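The structure's right below; bear with me while I get my questions together.
Only one protein chain is missing; all other protein chains are in place.
Let's turn to subunit A:
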Amino acid sequence: MASSSLAPPPGLRRRRNRARLRTAGFLSPWLIGFSVFFAYPLIATVYFSFMHYNQIEEPDFVGLRNWKYVLTQMPLFGPALWNTLWLVVVMVALRIVFGLGIGLLVTKIKSATGFFRTAFYLPYLAPPVAATVAFVFLLNPGTGPVNGILGALGIPAPAWFNDPGWAKPSLVMLSLWGIGDLMVIFMAALLDVPKEQYEAAELDGAGAWRKFRYVTWPSITPIVMFAVVTGVVQTMQYYTQALVAGKLASGVSVGPGSVVQPGYPEHSTLTVPQLVYSLGFQNFNTGAACVLSLVLFVIAMAVTTLLMRKRAGLLPAEDRSV
């Protein structure tokens, strides 16, 4: 515009308003969904965290009592937080190492490539409940084939999902079985590394490790970073496998929905999301459940912020300038 003191011509304003309306129209499903299914429940969670509410009587304001209870008195909070953090560190780290290994392996395989790729990928597709049921069977100490084979070989067999020390490692093994998603991402990243760089490194006499360290690694770090962040976020939500494994291994003959102490054996598989469910839907302690939800929310947002800061490849380059 030639002069800023002049008001925009009416035609331009009308066009701008129309553009705004059009944008709002296209965005409307999400605008509604975001307000109703995200913003509202989040605010309600904060509200209920200050209330005593058993879902029958009217909510009753109790100040910080729920917060004090959850953070300082509730016996299961410590184990749940510890288990979730343990899984976030160990499971994510091992999944990345293993996923990278399988990704590398797949790029090196020259024969029967289709078979190997499908075989490595397929377990990722198994529905989590089905995969967990299968692993509880495979690893059950009584009749499970794994312990049968270990026994025949004379190797001392652990009780897996029935041993507090082995339950989490068993869950990690289950998650390594479903490595297919990371395998595909890493495979694509590895194939994207320019071949000339390897040839140049070979001419310089670099061995396999140096080639990986100085050629492969720098070019795949953004994908590794992406895998770390999404892995951490997913593992903080870790729920189904831990719950199903604990329930089935405990052998308690009750249908789903019934009240059982979660985290069998000895709370070793109890994660924070399970505790939210247990508080809110089994003990009807809405206030405490909401406090725990908010603790989970704060950790999740901290990770997400870190992700935005580190630019782990989620926001495409052109967005950063907007």
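Please note the rule applied: contacts are C-beta pairs under 8 Å (C-beta built on N, C-alpha and C of every residue); 3 or more make two chains touch, one makes a residue touch a chain; residues count from 1.
What we mean here is this: contacts and distances are computed from a predicted model.
Comparing "Protein SCO1/2", "Carbohydrate ABC transporter permease", "Chemotaxis protein CheA" or "NADH-quinone oxidoreductase subunit N" against the UniProt entry of the hidden chain yields the protein name "Carbohydrate ABC transporter permease".
Across A:63, A:78, A:148 or A:165, the residue that sits in touch with the chain not pictured is A:148. Shown as candidates are A:12, A:71, A:93 or A:119; the residue that touches the absent chain is A:119.
Among A:100, A:184, A:201 or A:215, only A:184 touches the chain that is left out of the view.
Summary of contacts with the chain left out: across A:100, A:172 or A:223, the touching residue is A:223. Taking the whole complex into account, subunit A touches the unshown chain at residues 19-20, 22-23, 25-30, 32-34, 36-38, 40-42, 44-45, 47-48, 55, 102, 105, 108-111, 115-116, 119-120, 122-123, 125-130, 133-135, 137-138, 142-145, 148-149, 177, 181, 184-185, 188-189, 192, 223, 226-227, 233, 236-237, 239-240, 243-244, 247-248, 251-257, 272-273, 276-277, 280-281, 286, 289-290, 293-294, 296-297, 300-301, 303-304, 307-308, 313-319, 322.
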